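Partial view: only certain chains, each at its native spot in the assembly.
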């Protein structure tokens, strides 16, 4: 190989390694934030309704804090190389989606859409060939929310909140119907979607228990 | 060696080259077709799950399942169309030559077809029905269906039935359906067991069937445990749950979240 060619190639490869290091730094930063969000959100299971909104505010401010990371990544990643590097931060991003969607559900009872989450994390349309939120990562985050909600359904009852499981049940059923519309390959997303039915089953059981206990207190309207 | 020999050797090898190239080309075509068939079949399976789950308050189970099955068959017509075009590729002794390329897609197709058939009839699709589905209007098979592909395709059905029964739990009548599926998968497992001696891959798939069955059994168990606390017939319990749960959802209860 000509010396010039050798040098050219070497330069390209060195640039890539350096790039990888710089992305890794951002990802470490991202990880710290997501760890904090997860640890905070873990408290929803034993926080009484009246103090929950303060807890959610804490998480919201960390989500906003993630915007500096996405910005950092957008500045580092070269044009069109989004898919080359995304695996490096994919796990952190899925966790951030989880946090964002869960917070939104607990605040408003709504599903935060992909665009909404993407905006919250500070992603911009013009970065989409460098940093963006893919459908897969978004869906992974949503599935994690369902996993968490089945746990929340149980713990709400322990905390004396008997309506929560029924609301969760309706929300999760809708989501499950949504997921059923997808033609998935045998990949992680498929495997995780497959596990959703157990969450639904668990939630159903809580609804069943709660409904029949309510029997004593609520007047029954005969079903038609 | 005479130079005429040289020519002969060359001529012979030219023949070999054509034969080998033809084989490889046909093999490639079959691999590609098999990938398409696999994809269509997988999509059909998703479609069937979706149709069953979406439900429709105006239909009872039998109507709902029959409608889903019909739509499934429709989608599988595309696969049958592909097999029709493959007929000349698999004629005579060719089928067995390309069996390894054909099997994966074929088994996936049988899985999808048997799922639709189960929804419509509640039984395993017979061998002859599968063979008929890949035959032309005169009943001439596009190729001979092997017992092995038939059984291996059916074996995969149990996994789909497991999904069907567990995710259908919250449907009205879902609990009863789970009991039915449990019994059905048990009989599948027993039927298949006899054939594992002859078909090695089936033995591996039986393990998957066993796992699926245990998951269904756990589901049915949970139903039994919970309803045993109350002295009311299961259908009435279902109605109560449905009522209470719908009362709690008067168009969004976000306010007190």
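As written, the chains take the letters A and B, and residue 1 is the first residue of each chain.
Here is the rule we use: contacts are C-beta pairs under 8 Å (C-beta built on N, C-alpha and C of every residue); 3 or more make two chains touch, one makes a residue touch a chain.
These numbers come from a predicted model, not from an experiment.
The complete set of protein chains in this file's complex follows the formula A x6, B x2, whereas only one of each kind is placed.
We adopt the following convention: only the chains that are shown with their structure count from here on.
Of all the residues in chain B, the ones that touch chain A in their complex are 42-43, 46, 49-50, 53-54, 163, 166-167, 169-170, 219, 222, 226, 229-230, 237, 239-245, 247-249, 252-254, 256-257. Those residues of chain A that touch chain B in the complex are listed here as 49, 106-110, 163-164, 166-167, 169-170, 173, 176-177, 180-185, 194, 196-198, 200-201, 204-205, 207-212, 214-215, 218, 220-223.
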